[in-house]
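Shown here: the complex without one of its protein chains, the others still in place.
Moving on, here comes chain A:
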Amino acid sequence: MSESLDALERRIAELRAEVRRAVKAKENSLARSLRGDLRRAEKAWDEAITAEEPPPKLREPEASLLPIREQVHQALALLGVPTSAKLIVAVNDAFFSRELRGSQLTSLRRDEERSFRSDPYARPYYLCAALTDRLSPARGLLADSSWAPELRVLGPLSPRVDFLTSTMRIAEHLTRLAEPPMGALRLLSRMAQNIPGAVEGFAPADPATAIRAAGAELEVHRAADTAQRTEVAARVARQLPDVERLFGAATMSTLRGAC
């Protein structure tokens, strides 16, 4: 394999030199055909090298290949609850080694809303808002339009419930991986520090312990949170048209009516 690669490289170098010579001599048609040969040689080299190398790890290339929208969607799918841009970026970085900046997410919700307004339901999912109990969009939280309505609304307990849930989802995902990435373990440890019994001091968190502790606290809040969310979701369904069900009511009159 590497022999043919070497040969190809030599051929490419020769062709480049010939192209230069042809251009200098103003032999335009020759230059054009030489360039064609060069392109083919380079393509052959590309194919040979990828055939030889093992498929690249999900490292760098992924960053540029997957659109931001997809990256956010994957992170949300992992977490399963309305999430801040900051945590989305952290999860995306920790599990998928992709670099996303918080600022890249700022216009996302607005773009999605515009797309939904111009052509409703054209996409399988929309990155939308979580709605507060006043039916307004919650500041800074992103959600997935395909989730159940109860998941996309917030009562006063929901930020905590969602924090505990996302900690559990991160821990669960870690237990599924043969080689848990260090960044993801650090993220879990940081989150677990704010849950009673989830971690010893500053030691790295053990996913199983974290799941148990988060689950225990979750039990305390679950019933009340579910009741509050169901109530808000019912109001959303009753009072809001489709667009606002996904992106929230922003007008003063709707807000007044809701309070």
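Keep this in mind: contacts are C-beta pairs under 8 Å (C-beta built on N, C-alpha and C of every residue); 3 or more make two chains touch, one makes a residue touch a chain; residues count from 1.
In this section, contacts and distances are computed from a predicted model.
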Protein that the absent chain corresponds to, by UniProt name, given "NADH-quinone oxidoreductase subunit K", "CRISPR-associated endonuclease Cas1", "Secreted protein" or "Type-4 uracil-DNA glycosylase": "Secreted protein"
Selected residue (touches chain absent from view) among A:193, A:209, A:226 or A:239: A:193
Candidates A:120, A:156 or A:204 - the one touching the absent chain: A:156
Sites on chain A contacted by the missing partner chain, in the whole complex: 84, 86-87, 132, 134, 136-139, 156-160, 162-163, 166, 191, 193-194, 196, 217, 220-221, 224, 250, 252, 255, 259
